[in-house]
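With one protein chain held back, the other chains of the complex are shown just where they sit.
First chain written, first letter: the chains are A and B, and each begins at residue 1.
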Amino acid sequence: MRAAAIASRIAAYPRAGQALIWAGVIGLLFVAALVPQFTDRRDTINLLFLVYLYVTLAASWNILGGYAGQVNLGHAAFFGIGALTTRTLWAEEGFPFLLAFLAAGLASMAFALVIGVPTFRLRGVYFAIGTLAMAEALRITVGNLLPNLSALPGPIIARYDLEPRYYLALALAICTAATVYALPATRVSLGILAVREDEDAAQASGVNPLTHKLLALALSSLFAGLAGGLFAYYHVSYYPSLPFSTTWTFDPVLATFVGGIGTLAGPIIGAAFFILVRERLAVELVEVHQLIFGVLFIIVVLVLPGGFVEAWSRLTGLLRFRR
Amino acid sequence: MNLEPVVQNLVFGLFVGGLYGIAAVGLSLVFGVMKVLNVAHGSLVMLGGYATYWAFTSYGIDPFLALAITAPLLFLLGLALNLGLFRFVTRLPEDDKIKNSLLISFGLTLVFENLAIRLWTADERAVQTSYSGEGFTVADIVFPYTRMSGLVVALAAILILHVFLTRTYTGKAIRATSQDWEAASLMGIDVQRTYVLAFALGTALAGVAGALVAVGYTVTPAIGLAWTLKALVVVVLAGMGSIMGAFGAGILLGEAEALSVYAFGASYREVVGLVLFILVLLVRPQGLFGRR
Partner (left out) sequence: MHIWAWGIMLDVHAISVAYGDLQALWEVSLRVQEGEIVVLIGPNGAGKTTLMRAVAGLQPPFRGRILIDGWEAQGQPPHRIVERGVVLVPEGRRLFPGMTVLENLEMGAYGRNPRRLREATLRRVYEIFPVLHERRDQAAGTLSGGQQQMLAIGRALMSLPRLLLLDEPSLGLAPLVVRDIFEVLRQVNAQGVAVLLAEQNAQMALELAQRAYILEQGRVAAEGAAQDMLQADHVRKAYLGQVSPIVEASK
């Protein structure tokens, strides 16, 4: 009896902490939802749009890279295919936007599954450099096939409004994060985690590594493709090969590692930090930002494999210990 | 059919291939000995290019003579990188070692690239010597002096490396370490010291490759990733750790690219190597790297 009472009192502490975190999250979302109603500053809206786009990219990369342990350096290919699909269907063929947007996710996922079966034969670092080579080959090919600038047609530009783009980005980021949040509760995710820890052992205990890796890949590419569709919806003009550029792989990888790989909060915090620091430094020189993140990244890999999230839990752990 | 342009193309393919070879050899050496995948290798090539450019424009030193300065300079940089960074991963189990080295060197790529933009701006640089653009002609086939000398330098560097690895005690210790580091340590070889040396040598070789890039082609801060991929392609074709093989595979890739122009057009040159690379990786899932 007494032991149970003490246990419940101890358990109440983290529960109170959790409630606080939830209140914070909901409050933040509330503020985010209201921002366009209170400000007309395009720079603020654009900045937040970028944050949401990067959260989606980083969190979707994290599904395969963090949870399934497959370091995918070809994430840009999914993003690019999504952008290409939406842009073609919506801006050129005149399909309704929503249809073109969903098609981006499906096209990206279909492509991912087709290449997934052969590339998952590559393990560890070979998977990383194989996917990088694949994405680069795709980028060059798209650049060759579609060398001309893709600009939105006049009627669309005339009706261009930032607000729906802002809300779509916010919704997509929330959807991605919610999926990652819901994931650990499922049996599938246990299999995915098992594959990350030890592929052979997972197989021995009846988990099919390929199926689980493909599942993680499907989710990861779905959201990356949708992010690409969002990019096509947002940008007025760009070269079709731009969304295939390695930047769209490397930036989310940096954000995820710095924030905390394999965690829910890591990619979100990392992406927000990444964009805000970049914005802050854009006034001075852009390269300083990359320099800082390069160094931060190395530090994280060497001494703090859990990124900001681990740093935070160590810090609070230390405080709790002091008390 | 007029074969002249084809032959000319093959000759250029040979020159470019020699450069691919020398760029890949350093990467292969480092991976073979340390099982460290240094994707910043291309950035080291870039730094070698800038060092050559700097020696030429600031002090008027001929780019080929400047190798006597740039190669040792990069060797020292390699020492520093190993002692400051890679030393911390070489003690990990092999899988973690490869993965962490990939990540660290990826961070390094960003650091070097943006440092180079700060120091030298993002403009294209190339060394223009008095004999640049000149060459001799045999049966209407042109042999530019700079690229010819580039191939000679690459061959000489490979030959020196080969003699070092097969004829000297230290070189043999490097080979022994690459084949079985534990057994090597049981022979009394200080494995960590061998790693430092191999990494510094690999960096110096990247410096040599960089000098040749600066002379025959152009250098910008952004070329790092492209050269890393190029070197990786070559190394996978050859089988990781195979030094002479990497050079041969470099020439093979150069010629394959030269010939691909006729099949797919010049704009797909870069794709050919990447597709070849993916195919080889898929045919041998663990890559040609493993000895299995």
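Convention: a contact is a pair of C-beta atoms (placed from the backbone, for glycine too) under 8 Å apart; a residue touches a chain by one contact, two chains touch by 3 or more.
Keep in mind that this is a model prediction, so the values were computed, not measured.
One chain is not displayed; in the complete assembly it touches the shown chains B. The residue touching the chain not shown here, chosen from B:N9, B:S185, B:T218 or B:S267, is B:S185.
Of B:A173, B:A200 or B:A246, it is B:A173 that touches the chain left out of the display. Although one chain is not drawn, its touching partners on subunit B can still be listed: residues 169, 172-173, 175-176, 179-180, 182-192.
Just so we're on the same page, only the chains that are shown with their structure count from here on.
Subunit A and subunit B have Cα centroids separated by 33 Å.
Considering their complex, residues 37, 39, 85, 88-89, 95, 98-100, 102-104, 106-111, 113-115, 117-118, 225, 229, 232-233, 267-268, 270-271, 274-275, 277-278, 281-282, 285-287, 289 of subunit B touch subunit A. Subunit A contributes residues 71, 118-119, 121-126, 128-130, 132-134, 136-137, 140-141, 144, 246, 250, 253-254, 257, 285, 287-288, 290-291, 293-295, 297-298, 301-302 to its touches with subunit B in the complex.
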